[in-house]
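Written below as structure tokens is the structure these notes are about.
Every protein chain but one is kept in place in this view of the complex.
Then we have chain A:
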Amino acid sequence: MKTSTFIRKGARQQTVPPGAKPSVHNGQLLISSGLRDFDSIVGGGLPVGSLICIQEDRHSQYAQNFIKYFLSEGLSCGHSLAYSLSPLNSINSFLPLNHTERLKAGQASVEDEEDDAESQQNELKIAWRYKEFVDQQVAAKKLRKTTTPITHQQKGTVSCHEYDLSREIQPEIFEKHKSNMTKLQPSNYKALLKDIYDRVKSLRSDASNRTATSILRVGLQSIGSILFNDNSQLIPFLYALRGLMRSSMSTCVFTLSKECISIDKLESLRHACDIVVDMNSFVGADIDVSDWEFKEYSGLLDMVKLPRINSLTTNFTPDSLNYAFKLKRRKMYIERLNLPPEETREASNPDRPKYQESQAAKAEESERIMRDLYGASEDQVMSCSGGVGMVHHHSKTSKIQDTLDF
């Protein structure tokens, strides 16, 4: 598509810091979260001056990836970073490998290609006739990767880099940007805010110069956990932090240990944030999803709150607020949660073994209920559950019928 180079005479030149882009919806300055799927579901990117809360999954296994992506993207764009990680994490092992830089440098490894080839072979056991077509597609994909590293750009979404979660960041990139990173060592919320404030203050003089480092990314891991000894100060801290973000070119992403916080407090602190994401992983939830429609996913992701900065409504109106995420070997994916049509579901299809199993389980459960409630003999129970005629004889058994119907 041709783009016009016309510039109105006397129009004010807008200087946008690197790694940022004004929103097409309301002109709000956006930066990337580092995860393209997430950028697109929050309206193109994270607004500068906002506070983003990621409610952790049970083991904080997946939520921490948001911080990884967020900080890494900041590093790639030359932004300043301030971070507070859990004591077990060190920053250089925490940040993932910058795959885009790797491709740019022509270091796309042999093992990557081997992986691709292997996966193709696995996929083409049945549809072998399409091998040529797939080969063409793979070749085109490789070509795109070499020419334009950032692919699949959605309209209005801030561009971002690709990362490989399975590997650590390249040492040369880490060393290059080391001076832009500040470790926050909080003992309590007040000290934490003070550290962030000092960092903001030191960058404030750069703000008018429009250098890359004038944008500050703050990443805080596991806020609200028992490592912070004064959780009564959590909500005032968040309001104060939001005020600080608003008055500076900063964006803060923090993960919240929701297991440590009561429900009413959780709802209160959502008001203090601009974007709230709730993550629930299947791991540790005592749920076996191997037979479910969600079996390919690692967990569910709900958009609890969307940003409303400089706008009466949210940046855009999504079709759904329910998403699912999955973690493949290198990357995290977020997809819209789509259930298959009702009739195709396993549970409602009588031809499928699962349906028969569920019916048997239902009958067994009803027998158990009747035994527990009325101490009925096994014969009576069988006749009650088998036919309706007998049930109508007694008021006692009509109650049982209700239970069964339910």
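Going forward, contacts are C-beta pairs under 8 Å (C-beta built on N, C-alpha and C of every residue); 3 or more make two chains touch, one makes a residue touch a chain; residues count from 1.
Everything that follows uses one rule, which is that contacts and distances are computed from a predicted model.
J.: What is the missing chain called in its UniProt entry, if the choices are "3-methyl-2-oxobutanoate dehydrogenase (2-methylpropanoyl-transferring)", "Large ribosomal subunit protein bL21m", "Elongator complex protein 6" or "SOSS complex subunit B1"?
T.: Record says "Elongator complex protein 6".
J.: From the list A:Val283, A:Ile309 or A:Ile369, pick the residue that touches the absent chain.
T.: The one listed residue touching the chain not shown is A:Ile309.
J.: Looking at the whole complex, which of A:Arg246, A:Arg330 or A:Arg371 touches the chain that is not displayed?
T.: Of these options, the touching residue for the absent chain is A:Arg246.
J.: Using the definition of touch stated at the top, determine which of A:Asp264, A:Asp288 or A:Asp372 touches the missing chain.
T.: Among A:Asp264, A:Asp288 or A:Asp372, only A:Asp264 touches the chain that is not shown.
J.: Residues of chain A in contact with the chain that isn't shown?
T.: Looking at chain A, the ones touching the missing chain are residues 12, 14-16, 22, 25-29, 48-49, 190, 193-194, 197, 200, 204, 207-208, 235-237, 239-244, 246-249, 263-264, 266-268, 270-272, 304-305, 308-313, 317-321.
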